[in-house]
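Missing here is one protein chain; the remaining ones are kept as they sit in the complex.
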Amino acid sequence: MFRSLFALLRRDLTLALRRPQDALTVVGFFVVVVSLFPLGIGPDPEFLRSLAPGVLWVAALLAVMLSLERLFSDDYRDGTLEQMLLVPEPLGLLVLTKTFAHWLITGLPLVLISPLLAVQLNLRVDEIVMLMFALLLGTPILSLIGSIGAALTLGLRGGGVLIALLILPLYVPPLILGAGAVDAVMHGASAQAHLSLLGAMMVFALFATPWATAAAVRIMLD
Amino acid sequence: MSERSIQWFRFTAPANFYDLAGRLIPWFAALTIALFAVGLYLGLVVAPPDYQQGDSYRIMYIHVPTAWMGMFLYVLMAVYAAIGLIWRIKMAEIMAKAIAPTGALMTFFALWTGALWGRPTWGVYWVWDARLTSMLILLFLYLGYMALHAAIDDRQRASNASAVLAMVGVVNVPIIYFSVQWWNTLHQGASITVTDAPTMATIMFVTLLIMTLAAWMYSIAVVLARARIEVLERERKATWVRERLETES
Partner (left out) sequence: MPRLSNIDSEPRGNVTVESFGLADRTLRAVDLAAERGERRLFEHLHFTLSPGHLLQVSGRNGSGKTSLLRIISGLSRATHGEVFWGEERIRAVDGGTGSCLGYLGHHNALKEDLTAQENILFAVRLGGGTPNADSAISMLERLGLAGYEDLPARFLSQGQKRRVALARLLLQRRPIWILDEPYAALDVQVIDVLRHSIETHLAERGMIVITTHQAVDIDGDCHNLHLG
């Protein structure tokens, strides 16, 4: 069973490596959006520092959302998604595997590049560590919830914009918790509650979202 | 027991629904008007002004019922959507679709009156209060549901896909609500919490109850009317539709 899931993971990663520009575009978007903020709100270091958690999280959230459209649409267009419905494995596990691959390709690079942007916004070392940790816990949630939206908009005109409307309201809890964790460290408070809730949310999303996504894929291919 | 289940199935048959709803709608509409008239009279004339907020609190008689309806209708919509998706009952799909615009309207009214109430109370139209923020996100959820429904051409697929979205939404609503509330308590400085009047005069309570009933009756009437049109559209090729339309014209 794990062999076929592993095969799928390997295929998606191979495809991403052969077309690295897709993943790089997402990282580029993240960097550009964060860099635009100081131009819009002024260079005052303290002010930027206080806005940094929210800015970084909103930018990461938008970057993930932007990449979601590609999650299933390529497989949908060339017919491989159809073939996946015929595979012995439960569709839920297959979409979970694809979502994991998607996170490795888009979410993880965001986590890795975030310290650089955090330095630009004058965050201190302990805040940067917390930011990376919160993003590490939070970006999988974004990918998991996003996979539902990606599946629901398969084959629709203007799917990308529609994903935003469907998914962004659902991104409120991870945004609050993730940005809040960094904020807490900034104000000398403990971020443990934030991280615990974020972790709980990730576990819940891990178990719940693949089935919703699988149902959505079946409906859109029906 | 068996008789009851037969009646239930009669109600789910589109033709019977169409007839029954047609007979019920005028009653619900009349009740809506009567209850609104009584409620507004009690709320604007009879009920005394609040000792702290003066007359401005009276907007509560619109704000609270619409906020309740907005939240309740979302849950109801998700329940109907789930029934339609799992048991493939067409009437449930139609009801879910018909509820969405009314729910969105109620939520919008709650936000609008909330902003109007906020001006005299807090001095600004909008504060990022936990309840207002949650209602705003609820409005987005309604808009997403309607947008997805409209974006899919195939009727069956549109119903099924938006049903999944409604179910995901209804699971998320409490999570969103609690996270927003938590966020709000952490950022105390920015907001002023609204306290419910701890002792509410009986007349205020009765008025609120009547206005809530009025909002209910309005929602039922409008949703049934919308569902009736949807039934006609879906079944436009069926013989019963032709019969009904001929007798009505």
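First chain written, first letter: the chains are A and B, and each begins at residue 1.
As a working rule, a residue touches a chain if its C-beta (ideal position, glycine included) is under 8 Å from a C-beta of that chain, and two chains touch if they have at least 3 such contacts.
Because the structure is predicted, anything quoted here is derived from the model rather than measured.
Colleague: Out of A:Leu24, A:Leu85 or A:Ala200, which touches the unshown chain?
Modeller: A:Leu85
Colleague: Can you say which of A:Leu15, A:Val58, A:Ala193 or A:Ala208 touches the chain missing from this structure?
Modeller: Of the listed residues, the one touching the omitted chain is A:Leu15.
Colleague: Which parts of chain A face the unshown chain closely enough to count as touching?
Modeller: Considering the whole complex, chain A reaches the absent chain at 1, 3-4, 7-8, 11, 14-15, 18-19, 77-80, 82-89, 221-222.
Colleague: Write the list of chain B residues that the hidden chain touches.
Modeller: Interface residues of chain B facing the absent chain: 153-156, 234, 236-237.
In this text, only the chains that are shown with their structure count from here on.
Colleague: Report the residues of chain B in contact with chain A in the complex, numbered from low to high.
Modeller: 137, 140-141, 143-144, 147-148, 151-152, 156-157, 160-161, 164-165, 167-169, 171-172, 175-176, 179-180, 182-183, 186
Colleague: Can you list the residues on chain A that touch chain B in the complex?
Modeller: Its residues touching chain B are 148, 152-153, 156-158, 162, 165-166, 168-170, 172-173, 176-177, 180, 183, 197, 201, 208, 212, 215-216, 219-220, 222.
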